[in-house]
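I have a structure I would like to understand better, so I am pasting it below and will then ask my questions one at a time.
The complex appears here without one of its protein chains, the remainder shown in place.
Entry: subunit A
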Amino acid sequence: MRLIKIGLTCLGVSVLSSVMTSQNVLANNQSNISANKNYLIKNATLHTATAKGKLNNADLLIRNGKIAQIGQNLTAGSNVKVIQAANKHVTPGLINASTNLGLVEISAVSSTVDAATKMPGAGASFDIAAAINFRSTLIPQNRINGLTRAIVMPRSSNSIFAGQGAAIALHSTMQGILSENVLQAASYGASGAGKSGGSRAAAMQKLAQALEDARYLRKNENRYLPGFKWEFSQSIADLKALYPVLDKKIPLVISANRADDILRLIQLAKTHRFNLVISGGGEAWTVAKELADAKVPVIIDPIRNLPSFESLSIRLDGAFKLYQAGVKLLFSGGGSHNAYLVRQSAGNAVAYGLPPEVAIEAMTINTAETFGIANYGQLEVGMDADVVVWDGDPLEVTSNPDVVFIQGQKQPLVSRATRLRDRYWELKGNHQQAFKRQ
């Protein structure tokens, strides 16, 4: 609950609506939203990311930060701004299932990077949320390009457990923190082996031992007296950080690519009774049935198709094949600076067979469901109004957002990059002119 305290100190108010998924939920300040205008988007193609799929020529009303109504021929009423959107498309604001947003400003400038720690003893207990910088220039640059939410992952360093990830909305204030500790991240495959003396076998042992120790500790915590010498494979803090995994309150996201690695992780999840999410998944499609049977979602960047020795089978229709087998897809892509390019990755998955509405679900509701982000991810009455109006097919590389709402707040389509662009747009050789304030 210490986290909630931080939230309250910074933000003042606690709120009704959002997200209370796990025990560590930050207040979601909506004080600004109440002052917001209401909006009616008219005559758009709505990609709902619900069972209703795509609605043509439909209207969507945003009121008090929420999606208040969806239908045809809705009337605006007083105090509602109308957005004409004929020939335009509307999706939920997109989410990228694996980013370091707020943890990196310039990748090669280490003082601006907080994604990983080499601190001894910081494994599963490493909680990335405290480092997220909502004033980062990456936040507006992604926001104006249609990304309204992100999963922020810790990056693995020395420990096989990378730590706890968070869910954010792309506000430029602390208001953006939605949910700390929505996941625990770990490494398997070559990366996990590298953190385990060089063999996957040791990595598997380490993962299994940690889970076993955590379960034992939780069961027997009260039997030990203060000062007792604990003998466990991980620090007490790290083992305690695995409790929510054991309770299935949060998933354990394990990076793996090789088919046999994935099969062994499915087995590990069965044995130790946790919710597994595979991230990477280069060869996941070759074991799609097993993943589907075990209900294991996969975080995948579908544009990635370069073979490595643990991703020999990787291919552009991998996401499609996973979908065909019934695996839930969560899309990542574009790194952090261009996390919005998850959309291009998704478009490529569609080019290789994935139904477009499934691709949109993989950038919205699937990720929300997997990480317990409530009230977000669909165009559905009652949801937070994370809504993007696109000037064309939302999966198309030539499309761009016309309007972006996050929790009902209309976002200015301005970033540092657009400021630079505007400064130099009409320069015509006058280099002095550039430095004037706009």
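The rule we apply is simple: a contact is a pair of C-beta atoms (placed from the backbone, for glycine too) under 8 Å apart; a residue touches a chain by one contact, two chains touch by 3 or more; residues count from 1.
By definition in this document, contacts and distances are computed from a predicted model.
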Answer for the undisplayed chain, UniProt naming, from "ABC transporter permease", "Heme exporter protein C", "Amidohydrolase" or "Acyl-CoA dehydrogenase", is "Amidohydrolase"
Which of A:I70, A:A214 or A:L341 touches the chain that is not shown?
A:L341
On subunit A, what residues meet the omitted chain?
104-109, 137-138, 141, 303-309, 312-313, 315, 336-338, 341, 344, 347-348, 350-351, 391, 395-400, 417-418, 420-421, 424-425, 427-429, 431, 434
